[in-house]
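Before I ask anything, here is the structure I am working with.
With one protein chain removed, the remaining protein chains of the complex are shown where they sit.
Chains here go by letter, A and B, matching the order in which they are written, and residues are numbered from 1 within each.
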Amino acid sequence: MAYQLSRRSFLKGLAAGGALTALTAYGGLKMAPTAAGVADGYPEAAAGARVFRNVCPRNCYDTCSMLSYVKDGILRKVSGDPANTFTNGRLCVKGYTYTRRVYSPDRLKYPMKQDKRGSGRWQRISWDEALDIIARKILDIKKQYGSTLPVCLNKYSGNFDILHYGIEGMMSSIGYTTRALGTPCWPAGIDAQTYDFGTLWNNDPEDLVNSRYIILWGVNPAWTSVHSMRFLYAAREKGAKLVVIDPVVTQTASKADLYLQIKPATDGALALGMARHILDNGWVDQEYLKANAVGWEEFFAYLRREVTLDWASKVTGIPAGVIADLAREYATTKPAAIWIGYGLQRHTNGGQNVRAIDALAAITGNVGKSGGGALYGHLETWGFNYAAMTMPKPAGALGVKKPDGTMSDRFININNFGAELLNVKDPPVKMLWIACRNPLSQDPEPQVVQKAFENMDLVVTVDHFLTRTAAWSDIVLPATTQFEEYGVNASYWHYWVGINEQAIEPYFEAKNDVQIAMLLSAKLNALEPGSCTYPTGGSLEELVGKEFNQKMLDLLGIADYRELKQGPRKAKLLTAAWSDGKFRTPSGKIEIKSSEAPKYGLPALPVYVPEKQAPPEYPYRFITPHWRHGLHSQFQNIDWMMNVSPEPFVEIHPATAAAKGIRDGDWVKIYNEIGYLTLKARITATTAPEILVAYEAWYKDLDYNLNYTVKAVPSDMGKKATGNRGLAFHDNFVNIEKVR
Amino acid sequence: MGKQLGFLVDTEKCIGCFGCEMACKNEYQAEVKPRWRRVYQQKEGNLPYPERNFMSLACNHCADPACLKVCPVGAYSKREDGIVLHDHGRCIGCRLCTMACPYGAPQYNEKEGKVEKCQLCYQKIDRGEEPACVAACPVGALELIKDLASFPGPGTVKELPGFPDITITRPSVRFVPPRTGIQIRRDAE
């Protein structure tokens, strides 16, 4: 009883002191009775809390509508928002850890300065001092080099809230700078769908329930889009068949009616083999093609000339009879949907493989149909103003001169950041600003990125934690979480858009990217008037309002953005993408023969481009997909997550393990010519004999970064729509040995 | 004795996402280590094909709870609806229950020096709501059985490989067994 009393008095103190004092002992709240009559000591954490609307801003298909429960200024728990019919009031394993992310003892509280990069000798500094160092460096650079081009921004997907594009705006507001351009994620597939349809646009995923046949091709929603599984199951309950095509037996494959273990990167050959069989059996939807497509005659000629079932079988490792059955079922069970994953385009022939699958959907008339489609993703709900991003240059700013006499920023490839940073000259890059990004963890070749850091005068990283990148920075600035800021978020998969309300005060001295930009602007202008055009005032909510235009409002069926405070809205798009037949290609049709692809050095037709083969000295393909307990380097480090998933492992096929004398739980070393990794073996026949699988993540206190073995080999596509080609993450070859 | 509440664990639908386990933690902002609900991976060899299959278990609120029998201070009680309640105030942390339970449901919290376990979200049950784990499952693989005695459960079973002997405590849990699809494998021959 004395114990309970002391807990109660602790709670009182906590309420009075507000958020700041509560943090260290937050985990102890559980046993504190919140109401009289709770005799057994199991109080609900959110009793009596006020509820706010949030959106999970992580780089994820599901972009969950969330509710946050706040009492006495403290985030007590989180839940899904039932107003969103896609996420359906549920979060995922990661989302449910948010209280521990917000109040993690590892979270950055103050701006800090490091004595020597990587030394770990950190010193707390004030925001003013941090901004003073940064602003003086920017002005010094401008003086020395005559422009701000030596200042480089690397920012991507750590937080996809639209206001976070304000950090790009901050860079624009100081002058012309160097930018890491592109996306590591999905560019090859984006370009493939751009060549074929004019852009990427998937059917509403809630429409999957109307499918009678679903092929999940290189996608693992059971881990990466858990809310989609409900629609897949609902379709199955109505009689649909679920087929999974993947090199490994993923969690989704484990739930499929039919699983095909394809050889990695040969998906195009499978699609073409199916297409040939469909053509031979008269299952082509001629009417659909005549009305909606161009180039199909030449495609069919190519199939007849070059493609057979036996060839497809030889390339893919799937028996010809199975390919024939799959082709028949897919072409004759309508509507049939194909969900094309991002994993299958992370190859040197990845975009080309996506184009072959697109063609398969087109020739069977499955494009533009409810329950059909070649689903990849979309940006139809991302038509914001990007007002926070769009800033004028200060007077006299100099950049890269273009042939027409105008000036521009300098772009380097986000997907080969290390090597390009080392290589860039006239002027070199001397200062890095890293936000929503963790290149020393998530980039291929982090060892090269680290080398490039050595040439920098100043590296600034804005983050929640002392990530691998933050640990190699000179200055770290603490960022707010979504609960501590205003924002607005869209998904690249479902059709919902939601507002993110500020639910709690910022953690210690954490600030939002836009607020940091405002402070930096004030500092720069104090030191050199006119040196920065970024506004120095204005609330984040006002800025959210500025992101909306009439088209966005109409799409959401609202008159004012504030209506989103009543709940997220689903965009009034066509349920079946392209059902209006208005393709955005130059011809206005599905371009099975692309008019644009040859301009980018690519075949016009979705012909097969052979997959990359393993070199003899590194015979194992090392596939490094997303992890169930993390999103890239986020979440796996949180204490609740470490408790259920304490260490990484590599999945090894029993035959390979036997050949190498490796038993389950043994320590193994994975290596190639650029990097190595030591971790424990997990023997499982969910992988194939020539494939090793480990999952990319950042574990607390573990020196785990599988990207040391991953070379920055580009995928085939991405240049057209995203500025740079993607990464062939899964064309990575290694050897393995037991650690004795 | 009135009705008996229970859990239906659908291992055919379960994707082993750990959402239920973390939703439980979130609901009570529980300490890091004890796992009131826990997701177990099934052994690959138990299934016709190598697959990733899971079983999500919490306290089974047994008809004949061993924890209740062995507790020397009467910290356990069984409600009318069958929920086995643990009174944290009474618990002296002797850990007899942790040894008696075949399912590892009561767990010792070193930080508190006491035992704790799933209470089947009885406050929510009293308000007519679903337990946090059930409400969190994205695929409907976890359900609350309102009355086990009249649970028809076609296609459900009382135990699965790896689940401890059910005759000891008569756990209030039912399972839908996993359904295996067809795998076309490259290592088949």
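Miscellaneous remarks
Please note the rule applied: contacts are C-beta pairs under 8 Å (C-beta built on N, C-alpha and C of every residue); 3 or more make two chains touch, one makes a residue touch a chain.
By definition in this document, contacts and distances are computed from a predicted model.
Not shown: a single chain whose UniProt protein name, out of "Methanethiol oxidase", "Lipoprotein", "Imidazole glycerol phosphate synthase subunit HisH" or "PepSY domain-containing protein", is "Lipoprotein". Put simply, the hidden chain is in touch with A once you look at the whole complex.
The missing chain, though absent from the display, is touched by one residue of A:K263, A:K511 or A:R725; that residue is A:R725. Remark: the omitted chain is touched by one listed residue; of A:E237, A:D580 or A:D703 this is A:D703. Only one of A:A234, A:L398, A:I558 or A:I674 touches the chain withheld from this view, namely A:I674.
Only one of the listed residues, A:W283, A:W311 or A:F411, touches the absent chain: A:F411.
Seen across the whole complex, the unshown chain contacts subunit A at 155-157, 160, 165, 168, 179-183, 379, 382, 386, 389, 402, 408-409, 411, 413-414, 416, 418-420, 422-423, 445, 447-448, 451, 492, 600-601, 647-648, 667, 671-680, 699, 702-706, 708, 711-714, 719-725, 739.
Assume only the chains that are shown with their structure count from here on.
Listing the residues of subunit A that touch subunit B in their complex gives 1, 4, 26-31, 39-46, 76-80, 88-93, 96-99, 222-223, 226-227, 229-230, 233, 242, 249-261, 263, 317-319, 322, 628-629, 639-640, 643-644, 653, 655, 684-686, 688-689. Residue ranges of subunit B in contact with subunit A, taken from their complex: 12-13, 15-19, 21-23, 25-33, 35, 39, 44, 49-53, 85-89, 111-112, 116, 119, 123-124, 135-140, 181-187.
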